[in-house]
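One protein chain omitted, others in place.
As written, the chains take the letters A and B, and residue 1 is the first residue of each chain.
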Amino acid sequence: MSHIQVNAIEKSFADTKVLQGVQLDIRGGEFLTLVGPSGCGKSTLLRIIAGLERQTSGDVVIAGRNVNGVRASERDLAMVFQSYALYPHLTVRDNMMTPLRLRDLSKAQRTPLVGRYLPGSKKKLAGIRETVEETADILKIRELLARKPGQLSGGQRQRAALGRAMVRRPVAFLMDEPLSNLDAALRVHMRAELTDLHRRLQATFVYVTHDQAEALTMSSRVAVMMDGRILQLDTPMAVYADPVSRRVAEFIGSPKINILPGRLDSAGRVTVLGHSMARRITDAAAQSVSVGIRPEHLIDVPTDSDAAEYVGVVRRLEHLGSDLYIHASLSDGQEMLIIRSDPDAAARYSYGDPITIAQVKGAALIFDDKGDRLRTAPKKESAGDDALEVA
Amino acid sequence: MAPRSTGYWFTAPALTLMAIILLLPVLIAAGLSFTDYSLGNQSANWVGAENYEKIVSRSTYQKMFTASIIYVLVVVPVSVVLGLGAALLINSLSFGGDLYKTIFFLPVMAALLAMAIVWEFALHNSVGIVNEMFQAGCGTIIEWVFNWGWIPFVDGSQTWYGRNCASQEFPLWLRDRNYALATICFIGIWQAFGFNMVLYLAGLTSIPRELLQAAEMDGAKSAWERFRLVIWPMLGPTTVFVVTITSIRSFQVFDTIEALTQGGPSKSTYVMMYAIYEKAIQQNLMGIGAAITIVFLGFVLVITFMQRYLVERRVHYS
Partner (left out) sequence: MNRIHYLGESWKHLILILGSMIVILPFYVMVSFSLKSPGQIERNEGGFFGTENSMVDERCVKLREPDRNAIAAARDRFEGLDDTQIYRALLAEIETDCSMHPIVYNYSKAFSEAPLLRYLMNGVIVTVSIFVIQVIVALPCAYALAKLRFRGRGFVFGMVIFCLLIPVHAIALPLYIMLAKVGLTNTYAALIIPWTISVFGIFLMRQFFMTVPDDLIDAARMDGMSEFWIVWKVMLPTAIPALLAFAIFSVVAHWNDYFWPRIVVTGNRDLFTPPLGLREFKGDADGSFFGPMMATATIIVMPLIVAFLLAQRRFIEGITLSGMK
């Protein structure tokens, strides 16, 4: 199985360091997503793997072969570009045939006009044609083969670009934000299709996106990148429920995780807005901390409830049909919390109403003043399981 | 909303001028081409198609068409290919490209008439720098390079440079009927290719980078393959435009001819615009001048319609 290794890659453009020592092992057959805010270096990393950009230092190893000096065209990778980059003057069929023509036909056989009459050309071309049609069937674009890219819709172009990448059966597929030019509905649909395609081809996908929803829904593993580094590389679940730092926690998840200021004493007890948390931090010095609580781990409870931990005022109700997000300002007026509730709750609250909020025990994520995660002492039910229930 | 009449007020001056300055003259030329009109005469005689018959049959006019068509057929392809070549070279440089671009564009800015006169000096037999340089090259490595004797099966002493070196005589260029048109063509190319180069450079920068990278990913390894797969097709619209405008301009060549050869020697450079000038303005033969004008307009229309056809036939790129 193919396997891509990225070792200590650094890249600088003039004075700015775009990548600072990226280490990444891509397993054969996995769907790995590089996700991060724009400017984090994820596209640059992908283009370095592709060979379109040269790293300042470090190695790229593809299937055991160091490809540092190898050109993009000889790395046997296929790429799907954000703009699809289909050849506008060629039909979809010719677009899809291009990589095979360039690989399978000899130079002489590729000469314009006469090349196709050379011995062997005909047979090879017939083979190429067949491959293209098979691929087109998989992508359900057979009826589009005779059209030119200009006559296709965004989704159809997307498929044609995928087809051009697929025909060659490359070591890996590299995708640079391939869905960002599609409208919202189509994007959700294409997510499912890409996942299916990945399962079907059993090939390695390296996928770059800034959209954490894409990362979470499609990937086998997600690499969260910021400022030229990979902060966390793990399964989507783990990245969501068990982030290594406050930045990861804040980037992954929508709506954003609630962050409250807290205090950690030398005994490992965390206090937030006057409440002590149930779990203790193992070996840590006293310091101010931030406490992250996902909206689904906050519950609105009756005023007199024993579980009540925070009191606030409803500022905004965000109705999404299946869910209701309540934005509440806490009594000190500074902090805002987002609480996920069921739609029925809308009947109970309106703007300015008081609200009492409880928190799912053990679900809070504690970060130290540098933003690193502080682990709590293990309990029977771990934070991860809680997250699984609701995620 | 503006009152409706505003539209008429605003377009009226332009419309009037278009009618008087552009359309009316075409009609007048068409009408006069069937007469023997000359300025100063009160009336003119209707001569039917006689002017056109002359254009078709007389050897002067045959020479005129030959000169015009050769000029266009030489200047257009050469200046387009040179423009494209220069643009590709400059575009691939990591430094210095802007300097070459500036230099190659200089002839476009300079008054062609002035530069034609300077070329005449450069090509002058006694004070000209060109023949002097050719002569200086004789007997040196330059002769060896340019008599092509190093190419297999080429006899260096029988090539152009070899022979001229041997006789120590270089052509009179503009005064030699065998060289005059070629020399005029050369000046035309010298003047035009920088313009084409700039248009091609603009075309090159508008090729999306992702497309070139896609070609690289698809396995287009050599520069030639990327050129064939992406660059040349993407420059298609630029090429159509460049060829059209260079053709129309080449058909209109006048300055160099009037200043340097006056159509000669022995009518070898007698192009259409010069013929119109000589017949109508100098000899006051308005009828025949008008007929040439109409034929000329015909050529221009054919070229333009060919361009429109080519542009429209292309499916809109993305």
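Here is the rule we go by: a contact is a pair of C-beta atoms (placed from the backbone, for glycine too) under 8 Å apart; a residue touches a chain by one contact, two chains touch by 3 or more.
As the structure is a prediction and not an experimental result, all values here were calculated from the model.
Enquirer: Check the whole complex and report which displayed chains the hidden chain contacts.
Expert: Across all of the complex, the chain we cannot see touches B.
Enquirer: Of B:56, B:81, B:154 or B:297, which residue touches the hidden chain?
Expert: Here the residue in touch with the unshown chain is B:297.
Enquirer: Looking at the whole complex, which of B:55, B:74, B:180 or B:199 touches the chain that is not displayed?
Expert: Touches the omitted chain: B:199.
Enquirer: Could you list which residues of chain B touch the chain missing from the display?
Expert: 1-11, 13-15, 17-18, 21-26, 28-29, 32, 39, 86, 89-90, 92-94, 96, 100-115, 117-119, 121-122, 126-127, 129-130, 132, 190, 194-195, 198-199, 202, 238, 241-242, 245, 248, 252, 254-255, 258-259, 273, 276-277, 280-281, 286, 289-290, 293, 296-297, 300-301, 304
The definition used in the following text is that only the chains that are shown with their structure count from here on.
Enquirer: Can you list the chain B residues touching chain A in their complex?
Expert: Contacts found on chain B: 208, 210-211, 213-221, 225, 228-230, 233-234, 236, 314-318.
Enquirer: Would you pull the chain A residues touching chain B in the complex into a rising list?
Expert: For this pair, the touching residues of chain A are 50-52, 71-74, 77-79, 81-83, 85-90, 98-99, 102-103, 110, 112, 148-151, 164.
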